[in-house]
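Pasting in a structure now, in structure tokens, and then I'll have a few things to ask.
A single protein chain has been removed from this complex, and every other one stays in its place.
Right after this comes subunit A.
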Amino acid sequence: MEDFTCPRCKTSKFQNPSLKMMVNVCGHGLCESCVDLLFLKGSGSCPECRIPLRRNNFRVQLFEDPSVEKEVDIRKRVLRDYNKKEDDFNSLAEYNDYLEEVETIVYNLSNNIDIVNTNKRIEQYKRDNRDQIMKSKGKLGREEYELEELLEFEKQQQELRKQEILIQESESKKKKIREKEALIDELMFSSDNAKNIVETFVQQVKEAKEEEAKVVPTKKTQFSSGIQFGRQSQTSFLPVPVEDGPLYSYKPLTVQTDGPKLPTDEDVLTRGYTNHVRTENEQERAGGFKSNIACMRALQDAFSGLYHTRKTVH
């Protein structure tokens, strides 16, 4: 936006920091002072394309590219007539076709393609759908209406919350004063020890505070925009495809020793096998090697292959 210059007076943002670019339906920009000058009578023609324009159609240029502004204008105009909603169609495909038609018209008009025919098409459409256009205009779009409602509701809620906080604050102030007065009364008229009275009061105040803290603020069930918590989970991932087939069942590993049955790990420890092997030293124990492992290995090697029968190779 910095290097904008008015095409007519060549004023740039640098020369005049308060320069305001205006744009009209044709999409050609002009600075504010030029607009004032040229459209003194309320109407005139664009200095670039000579299209007759009205002064009150000028507005501040929002987008860098003035052609975008033009497109926005055209879209607004076209949509005023092409105001059908999805509900007005039988199928989604029809609605899509309709949207595509609208887009084509907007594109044609904003890029100066076949303007005469396109305008004719719009006229034709207007004539064909006059009743429907009028009806839809009255409706003003249900969605917009709902949105407004929501905003209104939110505003009310905010107001309520503010009031609540105010009330709470004043209440707690009053309470404090009351407590103080009660304490002073007690001290004045009671015959008890002053120290005791103060202590019991301190206790009471503490308890009251704890109770207050216990009151949990009411849980919110919706966002400020009115959307329920947890709604999002409905639009989660696709379910993981489950493969059909027989379930895996665990079969414990069996060791074919080709020899007599080995003593179990427990047997090695309880039946005194380990009495006949060297006990592990500290380093070996640190590594997890206990003497029963070595013992088991020796036994396994001794038993494995005892049933070996000579068989032909290959």
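One rule holds in what follows: a residue touches a chain if its C-beta (ideal position, glycine included) is under 8 Å from a C-beta of that chain, and two chains touch if they have at least 3 such contacts; residues count from 1.
Simple rule for what comes next: contacts and distances are computed from a predicted model.
Not shown: a single chain whose UniProt protein name, out of "Ribonuclease H2 subunit B", "Urease accessory protein UreF", "RILP-like protein 2" or "Cyclin-H", is "Cyclin-H".
Per the touch definition above, the residue from A:L79, A:A208 or A:L306 contacting the chain not shown is A:L306.
Residues 255-261, 271-273, 275-277, 295, 297-313 are the ones on subunit A that touch the missing chain.
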